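First the structure, which I've put down as structure tokens, then a few questions once you've had a look.
Only one protein chain is missing from this complex, and each of the others stays in its spot.
Order of writing sets the chain letters: A, B and C. Residues in each chain are counted from 1.
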């Protein structure tokens, strides 16, 4: 059974009644619910827990980590970032959502600024499937719509994705690479664009479907061998 | 000096007064003009010339071939397709424009249906630069607009591009991967979306700029070695 | 349950006692056995059956097709190639083995010559895992060895793989991209190098492991939507 940890900054929901009205139990619980329904073993962790809820033990017991953060990226300790990076390189999957593009964890793993254009205007977003055979597109149609979302626009400053699954169209005139796959070490990473805290995006059935699919895709391959370092004896001489 | 051959089906311009009004000398001449101004050595070739104007000699003297076709893809002889494919594998650059997505040459080199969605409604197209450091984006801004164009929409059935330079936004609600780079053999291929015959797209300065940039990018690397076949002696035994 | 069809040319085994001694039931049966043990539903098909055993019905009932051919590539009917290509674009997985690099099916889907260097000298091949987290590397160590194999050497004239899982080292001095992943349409394609008919390669446990892994990886994503063609109404006007 795939073990998922949903990490959430969990600040907006406690400070903004408007956000709390949409996500009364926190964004992490809204994300966790459909994952539990899909049969995964799901726990949550939040910024203000000790070690941000991301102890060595929690990470060791996590197959796929989901990350939502926005206003407090700088409060995440570098030691936690180090731990998450090490676990991804060893094979843990990572799903980064929406404003998580600016998280320390994502920037560390991408090596770029991860900057973009943005506008909060409640625009219609239409998410087009450009790789219909990709496991993350399972069960989606040609496209799906989110009635009102924050706009994110290109240039999105990330390395070219190894697979580009979705492209978003925005009412105001922009486009965005909304579903981007990466490999770092033995780990698989998926960035998924939607999810501004003032919109009920994580209650949207197709958004939930994408996150379920992404967890399955990002779950580690068993039996990975990572062998580095000094090899004093040539293999050919050892024979 | 880079030697360019602009290939055009050249049927719409001779049969439709509306198209002839936009391209009185043919689409190929509109494409050729800014390439000549950029200092390339440019010739043209059209479907109804003997061997479609693509003799062995012409291809041998071509560094980059540009392809525009639409209504008569099926009239292109398979022997011409074989010749173009062989030259691309040997290093010739290829720039495929707009409805050339359905040409035999492009389908042969892609291995897919190259199908897409389309609508002729004179919609606004906004072409976003997603790789601002790519040579084909040289001198462009953040994006550029074409006032009225045919819509092409995803899913575009091509292999994932090795580099994706542009994404188009369309007024009617679709998106499209508008600038796609590929390598086939020693040759570089660029697919560029705009250019419906009923719109003056090839008179647009930024469209012209992209085609000039694409020719420079696709021009062959000198001194390519392609060595295949039987190697009876192990290199290690020959020492 | 994943439904696999193992296609084999099945000529060497009937004409060469040396090959028949290694593969008394044909290469297809040696490939099929570990796939059955892995729990897949497996059938076989060979060149000299009617329609090469690849009727519309067989292909419709196939999730992943495995392809081994060598001396009779030209005898495969173009209609069969058309059918296989169409099924791959619609989502069927394809695993191409060894000399299948020159099959019509693989060349059609790659768009290149698929040429390479080769030598039959019974050399040691050491297959290195370069993407240890890839599903096709599941359960393998750092590398595995094949005591004696035909050499295949670079340049291998294929499009750059979307993921490169293995690189082979050969005793005689060459290297080869031995495990190459591609997407064509909704289908996933894996090329795997080893398997010359005069060596017992398909009895090698790690070679069998790779083929089992590749079938799982290439199996189609359910619920794929492929929608192309005329879209007369802008989505934005339909709202």
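Descriptive notes on the structure:
We take it that contacts are C-beta pairs under 8 Å (C-beta built on N, C-alpha and C of every residue); 3 or more make two chains touch, one makes a residue touch a chain.
Being a predicted model, the structure only gives us computed values, none of them experimental.
Taking the complete complex into account, C:169 is the one of C:7, C:40 or C:169 that touches the chain left out.
When you scan B:11, B:52 or B:188 for touch with the missing chain, the hit is B:188.
Check B:17, B:50 or B:141 against the missing chain and you find that the one touching it is B:141. One chain is missing from the display, and on chain A it is touched by residues 85, 89, 108-113, 115-119, 121, 123, 151, 153, 155, 157, 159-160, 162, 171-174, 182-185, 226-237. The omitted chain makes contact with chain C at the following residues, 126, 128-132, 142, 153-156, 160, 163-164, 167-170, 173-175, 177. For chain B, the residues touching the absent chain in the complete assembly are 91, 126, 129, 131-135, 137-142, 162-163, 183, 185-188, 220-227, 235.
Rule of thumb we're sticking to: only the chains that are shown with their structure count from here on.
Greatest Cα centroid separation from chain B: this falls to A. Interface chain A/chain B: over half of the residue numbers present appear on both copies, so the contact uses mostly the same residues. Rounded to whole angstrom units, the spacing between the C-alpha centres of chain A and chain C is 33. One finds 36 Å separating the Cα centroids of chain A and chain B. Multi-chain contact residues of chain B, defined as those touching 2 or more other chains: 153, 155, 160, 173-174.
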